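Apart from one protein chain that is not included, each protein chain of the complex appears where it belongs.
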Amino acid sequence: MNFLAKNKLLFFAISFVVIGAICNFALNSYIQALVVSFMINAIMALSLNFITGVANQFSLGQAGFMALGAYTSAVLTKVYFADQWYFIPLTAFAGALVSTVAGYLVALPSFKLRGDYLAIVTMGFAEIVRVLFLNWDFVGGPRGYNGVVKWPDFLVSYGFTGAALFLTFIVLYHLKISWFGRNLWALNEDEIAAEVMGTPIAKNKRFAFLFSSFFAGLGGALYGHHLGYFSPASFGFLMSVQILIFAVLGGLGSMSGSVLSAGILTALPEILRSLPTGGIDIRMIVFPILLILLMILRPQGLLGRKELF
Amino acid sequence: MGNSRMLSVDNLNLSFGGIKAVDQVTFHINEHELLGLIGPNGAGKTTVFNMISGFYKADSGTIKLRDEVINELSPDEVNKAGIARTFQNIRLFGQLTVVENVLLAMQQTETLGWKESLLRTKSYREKEATLKAHCIDLLKIFSLDHLAEELACNLPYGLQRKLEIVRALATKPKLLILDEPAAGMNHQETEDLKKLIHFVKQKFNLTVLLIEHDMKLIMSICERIVVLNRGVKIADGTPAEVKANQNVIEAYLGKRTQLHG
Partner (left out) sequence: MQEFLQHTLNGLSFGSVYALIALGYTMVYGILAMINFAHSDIYMMGAFGTFYVINFLKLGESPNPITFAIGLLAAMLFSGLVGFMVEKFAYKPLRNSPKMNVLITAIGVSILFEFGGQIVFGVNPKSFPQLMLDTEVFNFMDISVRLLDIIIYMVTIISLISLSFLIGKTQTGRAMQAVSSRQDMAPLMGININKIISFTFIVGSVLAGIAACLVAMKYPKIDPMMGVKIGTSAFVAAVFGGIGSLPGAVLGGYILGLGEYYLIGYGASTYKEALSFLLLILILLVKPTGLMGKKAKEKI
């Protein structure tokens, strides 16, 4: 159960370096970009999995947190740091913090709302964020934000995004198996019983939201710096749904499952790219079918709540 | 009197949409007493109970645990103040193991820390291991330790009841409230339960409030009984006194009938 055990850590570090080296020297930039995309997707999937899988609070608003992180980090690098890439870790952190503040605001009333209604409120939150950016000329309004500073080369991008993924994973996984995760799991099973045992409902849910929104913001910031461009439309409802699919396929409650499914679902559309769809994004066909079939045939996803190790 | 009071309920009132569910109810529980709260269906005992445990807020009146007013507290705060309860329709965390159920309750009184759990430091792991050992010890007292790693939902009914009591005890209460613990039990199980309640009360030096339908059980183990009917308290005394009380007999069985049990 202890992920930070030395031999495991060493194994992951070595495989991380080896994969990085292979990508850098043996593969083209298209695959390289895909690898970074995978890691960002995994961060987003983890952030959602924590709030929805572990804390059982259905969020359809991850794209909203993502947008806050992306815009904050992009604006800060441009305005205060003259678009120097080495400030990205700092601004990404700031983006994550802004997202956390929003997460706190969303979480304040959320303990009153259950299930569907919370989903609708978080979806509404993301929509409000999107419309605000749409109407904000400084960041390009509907045309989107052009010229976000990018990482200088693949290895730097790979290293920093990988570090962010590692941080996300370690923090959320450790929370899951700690007293806090147990509180959330109990709340998720029977709120009333948990409350009677002295578990403060609102406080636990709020904290779960804080962690989730922090990492969603971080993922959003990295998304922006990876692509160099985004617009309010990038962070619409469909983005939230994509993130949901990542988390559901891996198994709600399984942290390693989210990473695994982010890998599968980042690669799958590329494999299916050749199918004739008349210019429609193939993901928007494959993902919903996958989602429906999963819910009917294997609702617990690939791993359920279990971990790979 | 002489005894110091564990719980005092004073002039409690609560209406739901114009209907008085609880009307000027006053009673108290002495330190280390086993008090029974009974009444026919719709008498308001569950409502009183839910007010004590913090789920409903009284329209007026006070509830005090020793000297602390608790009727404005939320259920988790009520628990922290020292009241633990079980549920009529058992509410265990079915997908958690037996020991995790107890651990969940016990960890609420401990500070395990954020930073330590994020980094999963050695000290955190040790603390958690110690806590788990305490839980096992507690389970051992009730001979449940061999089932520690079973999922709670896989336990037979009687043991689930028992585990629920253990879980309540893990929060280190001063007052334990049992909500119809004999519901769905056969004769033998009820006898065992009786022993269990006595045992728990002695072993953990507890005050117990028992809410029950089973007259036999309540008459045989309670030191004092409070009877509610239609939201009003109609009797308060020893089992013998209550059994002879004309109001109680009428409330339960209509006029001129003897109360069994």
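Should a chain be cited, it is by its letter among A and B, assigned in written order, with residues numbered from 1 in that chain.
Please note the rule applied: contacts are C-beta pairs under 8 Å (C-beta built on N, C-alpha and C of every residue); 3 or more make two chains touch, one makes a residue touch a chain.
Just so we're clear, the structure is a prediction, and the values are computed from it rather than from any experiment.
Touching the chain that is not shown, out of A:Ala5, A:Ala163, A:Ala233 or A:Met295: A:Met295 (per the contact rule at the top).
Looking at A:Val121, A:Val148 or A:Met197, the residue that reaches the missing chain in the full complex is A:Val121.
Chain A meets the missing chain through residues 52, 56, 58, 60, 109, 112-113, 115-117, 119-121, 123-125, 127-128, 130-132, 134-135, 192, 238, 241, 244, 248, 277-281, 284-285, 287-292, 295-296, 299.
Just so it is clear, only the chains that are shown with their structure count from here on.
In terms of their C-alpha centroids, the spacing between chain A and chain B amounts to 43 Å.
Across the complex, chain A meets chain B through its residues 2-4, 170-171, 174-175, 177-180, 182-183, 185-186, 189-190, 192-201.
Listing the residues of chain B that touch chain A in their complex gives 53, 55, 74-77, 79-80, 84-85, 87, 91-96, 100, 103-105, 107-110, 112, 114, 117-120, 124-125, 128, 167-168, 170-171.
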